[in-house]
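Missing here is one protein chain; the remaining ones are kept as they sit in the complex.
Going in written order, the chains are labelled A, B and C, and every chain counts its residues from 1.
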Amino acid sequence: VQRPERVVTMAASFAVSVDLPANRKGSDLSRNAELLAELVDATATRPVSGLERACEDIATELLARHGYAREAAVQAEAEYFLQRGISEARRSFEDYRLLAEARASRGPSGVSVTRSIGAEAVGMTACPCAMEGAREMLLAEYPALADPSLRDLPMITHNQRNRTRLVFELGPRAEVEADEMIRAIEEAQSSPTYAILKRGDEAQVVLNAHRRPKFVEDVLRDLLGGVARRFPTLPDPTLVRAQTESEESIHKYDVVAAHQVTLGELRRGGPAPT
Amino acid sequence: VQRPERVVTMAASFAVSVDLPANRKGSDLSRNAELLAELVDATATRPVSGLERACEDIATELLARHGYAREAAVQAEAEYFLQRGISEARRSFEDYRLLAEARASRGPSGVSVTRSIGAEAVGMTACPCAMEGAREMLLAEYPALADPSLRDLPMITHNQRNRTRLVFELGPRAEVEADEMIRAIEEAQSSPTYAILKRGDEAQVVLNAHRRPKFVEDVLRDLLGGVARRFPTLPDPTLVRAQTESEESIHKYDVVAAHQVTLGELRRGGPAPT
Amino acid sequence: VQRPERVVTMAASFAVSVDLPANRKGSDLSRNAELLAELVDATATRPVSGLERACEDIATELLARHGYAREAAVQAEAEYFLQRGISEARRSFEDYRLLAEARASRGPSGVSVTRSIGAEAVGMTACPCAMEGAREMLLAEYPALADPSLRDLPMITHNQRNRTRLVFELGPRAEVEADEMIRAIEEAQSSPTYAILKRGDEAQVVLNAHRRPKFVEDVLRDLLGGVARRFPTLPDPTLVRAQTESEESIHKYDVVAAHQVTLGELRRGGPAPT
Partner (left out) sequence: VQRPERVVTMAASFAVSVDLPANRKGSDLSRNAELLAELVDATATRPVSGLERACEDIATELLARHGYAREAAVQAEAEYFLQRGISEARRSFEDYRLLAEARASRGPSGVSVTRSIGAEAVGMTACPCAMEGAREMLLAEYPALADPSLRDLPMITHNQRNRTRLVFELGPRAEVEADEMIRAIEEAQSSPTYAILKRGDEAQVVLNAHRRPKFVEDVLRDLLGGVARRFPTLPDPTLVRAQTESEESIHKYDVVAAHQVTLGELRRGGPAPT
């Protein structure tokens, strides 16, 4: 994939499908495999501009090769790496996932394609509710904590890995930069996480996360709340889907919040996450 | 499985194997499937006394039915539930895993069997190193924290799910109670975790964990350190294997500590975990 | 779960969710865990009539306990075992999956609930296309195969595991028997598969499968085609979803066919699988 400043090699998985009319026994699957093989060959000499562009090209070509089909869909997932660090001196490659999808439909006026592009990032959240409970419990045990200068002292709470996904369903010519989606996710979490943390760095990440305690509901709300501002060129009908999952450290089960909404609705008012 | 006070129905997975002499083309696999089916039928009318006993019975019978084989091995894993709670009023079923294995060998003086039995529990750990770093950082920002009465105030740190496994390789007649293995694991973690926690309970679990901050190395050391005392009737040659894994909330990768040692070595001195 | 002739203990996984109004910061998750724990306790003394009934009870109760929520959803999956065999003398427990879902919505005229119930079975398929290709290839090499008495001799082809899922979205009082869903799936595959097969049995299963060669598209078509007849008491608006997946032995990738259609549409004409 051709990124703004470099060519990135990604190991991607593709799922491709076409519909089948009632009068046809089966689909000629070898065409799908050929198409994927041709894509890989072609990118060896000329990188694609994005994973969602690759999906779009494949979906369109699927309809061309399966003349009986009215719909073709392509989904792709790929590992993606960005250099990140708690400070300039501590850079390492952090891993993310890119997601892309394209649906091509044959209609009376030709083939139309819808695309979606998404990203997933793992960070951390610190729980605001247990923090309040712990503050009360500790105040009762340590009266010196009532000192006014300690009013905003960050208190112990449970914290954990948070996995958040943001997906845009794009119109025909719209473009979204994946790195910007990842930044949006990481800023909505209590803190990003890093592979390399020396001793002082660990405390800094912990402190950052405890200064921004968040439920999964907060991560979702803050992510969706910032999306309209971050992606001003995307049109109102763009559908935004977001999901965030917390691997609760005090429970053995995970907690999920998810919502889908158009950019227009976000621009006119806040989200109502489920 | 017949437990001390009740019969427990468990969904277990079994892996069974026999060796094959050089002069034999293949193994008669349908015998293995028949044997497992007979076990299931038999337990419907008469529960087995334990998962490791079921493995032992199967391994012995495998050698009887595969006359050419010198060795037979059986491994089993099963989900297991115990009622637990932060207090008497908050009981729920927490899920654990039971592990068992048996190896039967045909020797000049008949068939001998070695068995192992294990358990796995998920709890939480709080990191002592980031806690110390955070204390220094906060002391610099909040001078009131230097008040002597706050010396042992538990400080913020990263905490996360911890998955720990304890396995004993048992001699012929030795018995180990699975519930006691699970207690040993949960007491070695910073805190057990629970499905049902009301608001005050959450703070209590968080406080408990922060009062006992532990590296995975500490969990391993404390688990192995307590095993000799907890299982006094097991003989010295019993091999103990332990592994503990931390799903680090401030990193995207997991951290593992593991060690194996005999009970005799543990009784004569401490472990040296790797 | 209370089945027609016996009580079955199943290890089930539940995912529960409620929506959250815009003016509310977070959901009280401990209520969900309490509800699941109460269900488990209750079934210890009084088995539920089905997994989908358990989902329905939980979804309704979720709305009762989360007064702010308008929607609650519960999804469950459980391992399920049935005694099967290629003949009466070869019975073993084969494993399947049960799926269930319930959605409760609070409306002006009270709470309404939609439920779905599904099952998944693994069997095998033999490919009709490669069989025809092999017949041509072998006829050219073995002229004796042209003997008229060999016209319907089953020919070699690739065969593989097939995993098929059938789900009904049910109206208020409709009931579906899970064992009947599993029978429907197994009859749509080229052949069911079995844990215990002695030598002659293996050849019989192979022969059965090669006498009914099927694409995934055929499995889907035959499954949906038989559903209207098999479940005559289900009303026309019942939505049927089916998906079937072939772990192709001659490829490294899987092939999937899926379709959704109402029983009414099925009764008025054939499906058009995608």
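Observations
The rule is simple: a residue touches a chain if its C-beta (ideal position, glycine included) is under 8 Å from a C-beta of that chain, and two chains touch if they have at least 3 such contacts.
Predicted, not measured: the structure shown is a model, and the values here were computed from it.
The chain not shown here is touched by just one of A:L197, A:L234, A:I250 or A:L263, and that residue is A:L197. Contact with the omitted chain, checked across C:L98, C:L170 or C:L197, is made by C:L197. Between the chain not shown and the residues C:V8, C:A64 or C:A134, the one that touches is C:A134. When the missing chain is restored to the complex, the residue among A:A22, A:V40 or A:A146 that touches it is A:V40. The missing chain lies against subunit B, touching residues 17-22, 25-27, 29, 33, 71, 129, 215, 217-218, 251, 253, 255-257, 270-274.
Against the chain not shown here, subunit A presents residues 9-11, 30, 33-34, 36-37, 40, 79, 91-93, 195-199. Hidden from this view is one chain, which touches subunit C at 94-95, 122, 124, 127, 129-130, 133-134, 136-138, 142-145, 147, 149-150, 153-161, 191, 193-195, 197, 199-200, 202-207, 209-210, 247-253.
Here is the rule we go by: only the chains that are shown with their structure count from here on.
Look at the CA centroids: the one farthest from the centroid of subunit A belongs to B.
Put simply, the C-alpha centre of subunit B and that of subunit C have 34 angstrom between them. Subunit A and subunit C have Cα centroids lying 31 Å from one another. Residue numbers of subunit B whose C-beta contacts span two or more other chains: 195, 197, 199.
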